[in-house]
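Have a look at this one before I ask anything.
Part of the complex only, each chain left as placed.
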Amino acid sequence: MTRPEATQAVLDAKTARGVTWAEVAERVGRPRPWVVAALTGQHPMSAEEAGAAAEALGLDEGVIAALQTIPVRGALDTTVPVDPTMYRFYEVLQVYGPTFKELINEDFGDGIMSAITFNLDFQRVDDDSGPRVVITMNGKFLPYQWD
Amino acid sequence: MTRPEATQAVLDAKTARGVTWAEVAERVGRPRPWVVAALTGQHPMSAEEAGAAAEALGLDEGVIAALQTIPVRGALDTTVPVDPTMYRFYEVLQVYGPTFKELINEDFGDGIMSAITFNLDFQRVDDDSGPRVVITMNGKFLPYQWD
């Protein structure tokens, strides 16, 4: 079973069972965004995590094994996603990409925000004008360092 | 003067003067990320804002006028940015794009995070393992709505 096949099995099971990612994440015992990323084929799980996920979703041994392999990452079907929900994040990059760079350079000097030592927080915030999506990207600053 | 010429004039002036974005933003009286985005050609400024920026940076009338026009947005030179500092945000999208969609769907239903009714917060956080870049995207949830 390839990793993409495992991802498809996960999504099918989730629909069939009617479980939520929150429920799966709780069983797995890790933050929900990490669990979703792992189960959509972007992070390997430990045997325990894969087992817990399998229990929550009713997955078989083949899927459990596949979930523990290190995936070839990259989840978009096309270079630029066409699905509107995903496209908006590309749009943010088109509009604010240089802003990110300027601010990182100003506050930290020459370097990058790591996407490896990195986590995400995802929140729903309801204010007067309606619900808002609040996503926090938190990555270690890595200075360009030759030695 | 075209909008890209105005952006170049801003960047040249900033280097020449040695001012920081923080100083310019304070003069303009708006959040730093917004000010950087505006001055890198992604948002129009009001006459007052453009004037304040010009004062901080020593820009001439032509730039001030250009900064008030609504730009054709999109700041990346290539579809996928090659600069590593900007690329990492594309990498986040490749790895977590479907996670963003799954979580929005789970917590809000079918819809998107607006990139228009939207703001960014940018923070430097220093913890034990070193400095971290913390960026918060905050966009209104827009449900798919036919009528």
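Some observations on this one:
Note that the chains are named A and B in the order they appear, and that numbering of residues resets to 1 at the start of each chain.
Methods note: a contact is a pair of C-beta atoms (placed from the backbone, for glycine too) under 8 Å apart; a residue touches a chain by one contact, two chains touch by 3 or more.
On a predicted model such as this, the values are computed, not experimentally measured, just so you know.
The complex is a homo-oligomer: every protein chain shares one sequence, and counting across the whole structure file gives 10 copies, of which 2 are shown.
Note that in this section only the chains that are shown with their structure count from here on.
Separating the CA-averaged centres of subunit A and subunit B is a span of 23 Å. Touching subunit A in their complex are the following residues of subunit B: 20-22, 32-33, 36-37, 40, 42, 73-76, 79-81, 83-86, 88-108, 111-115, 118, 120, 122, 124-125, 129-141.
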